[in-house]
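Missing here: one protein chain of the complex. Every other protein chain is in place.
On to chain A.
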């Protein structure tokens, strides 16, 4: 028998919950948890939830973005960045998570899906270090 992956469970949950009323939804979700327990997959619940999140995001055209900067990013810059991401990834909605990390020194690190654009000073210094050590 083929092994069930967290992605398979998430797809099943999504299908089972599609178009259900609030009352039915509670029952379906309870049963889903029982399936996870029966299949001894409760330990993988985090992966199932992530997979479910991805399915919802795909259906709703949502793109999740993680932005890390050394100093707090002001609102106009945030919305400008969100607009850029919307265009680049052809997204309907952009959900941004903005973090402050002093160790980045300056610039920003933007993470969308499995792509990263790192313009932080700490990254540039790291590249310079490598360049000086390797001579290339």
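In the analysis below, contacts are C-beta pairs under 8 Å (C-beta built on N, C-alpha and C of every residue); 3 or more make two chains touch, one makes a residue touch a chain; residues count from 1.
The criterion applied here is as follows: contacts and distances are computed from a predicted model.
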Choices "ATP synthase subunit alpha", "Transport permease protein", "Formyltransferase/hydrolase complex Fhc subunit A" or "Amino acid ABC transporter membrane protein 1, PAAT family" - which one is the UniProt name of the chain not shown: "ATP synthase subunit alpha"
Touching the absent chain when the full complex is considered, from A:26, A:53, A:79 or A:127: A:127
Where the unshown chain meets chain A, residue by residue: 5, 7, 51, 111, 113-119, 123-124, 127-128, 131-132
